[in-house]
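Quick notes on the structure that follows.
Yeah, one chain of the complex is gone here, protein chain that is, but the others are all in their spots.
So, chain A:
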């Protein structure tokens, strides 16, 4: 009997690996992925990077322009996240199982959040490009919509987790809906909410680079400009600046998390 279980386990594992292998080959064929080229390109890229992709003294002259664009991108990401967080908090309170007004309303708010979350920020950027053109607002609204969807889901889960018992206790004492929300739900979940907001800001700075590439604004556009004109030294400076900014923000948010959680 025991041998049977092991044999069955082995067969299952084998079947799973075969399925995975078949899917891999299928995926390679339809995406036209070249295995050999893939592996050889890694050392080639490193070699090329060592030879060309580092900032030189000349490129340092462009630093003020780059920093200016970086500031714009950072501000867009932060502003989009905070505004999205306000809306997300509202929607998550209406969507959470413990604090919703009624089941029908809760389902609608969660449905809206699902739609916003599942359309990627890049897709939002391409949609919004029609009306806002190449301004910072295209990126702002793309990030806003994407963050809104994600934060609503994260906030809903946080509120569900944190406030099940306390809401019931306050309801039993006869507290009103608003006093339950403001005295119990928000205060007890605020550390988690801030942690999510900080995470979203980090993600948004990375996405902002991509959106900048697509819509022609911010630091992404700056990178693309130098990259396409083969000025790799300046392009690498842009990358270095982005890395520094992201690591700095990660450090700051890790500090905040450590203190408040």
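Worth pointing out:
To be clear about the criterion, a contact is a pair of C-beta atoms (placed from the backbone, for glycine too) under 8 Å apart; a residue touches a chain by one contact, two chains touch by 3 or more; residues count from 1.
As a working rule, contacts and distances are computed from a predicted model.
Think of the chain that is not pictured: of "Pyruvate synthase subunit PorA", "N-acetyl-alpha-D-glucosaminyl L-malate deacetylase 2", "4Fe-4S ferredoxin-type domain-containing protein" or "Binding-protein-dependent transport system inner membrane protein", UniProt labels it "Binding-protein-dependent transport system inner membrane protein". The residue touching the chain not shown here, chosen from A:88, A:154, A:181 or A:197, is A:197. Touching the chain that is not shown, out of A:12, A:56, A:97 or A:135: A:135 (per the contact rule at the top).
The residue from A:15, A:45 or A:101 that touches the chain not shown here is A:45. With the whole complex as reference, residues 20, 23-24, 26-28, 30-34, 37-38, 41-42, 44-45, 47-49, 53, 72, 75-76, 78-79, 81-83, 114-115, 118-123, 126-137, 140-141, 187, 190-191, 194, 197-198, 206-207, 209-210, 213-214, 217, 220, 223, 227, 232, 239, 242-243, 246-247, 250, 256, 259-260 of chain A touch the missing chain.
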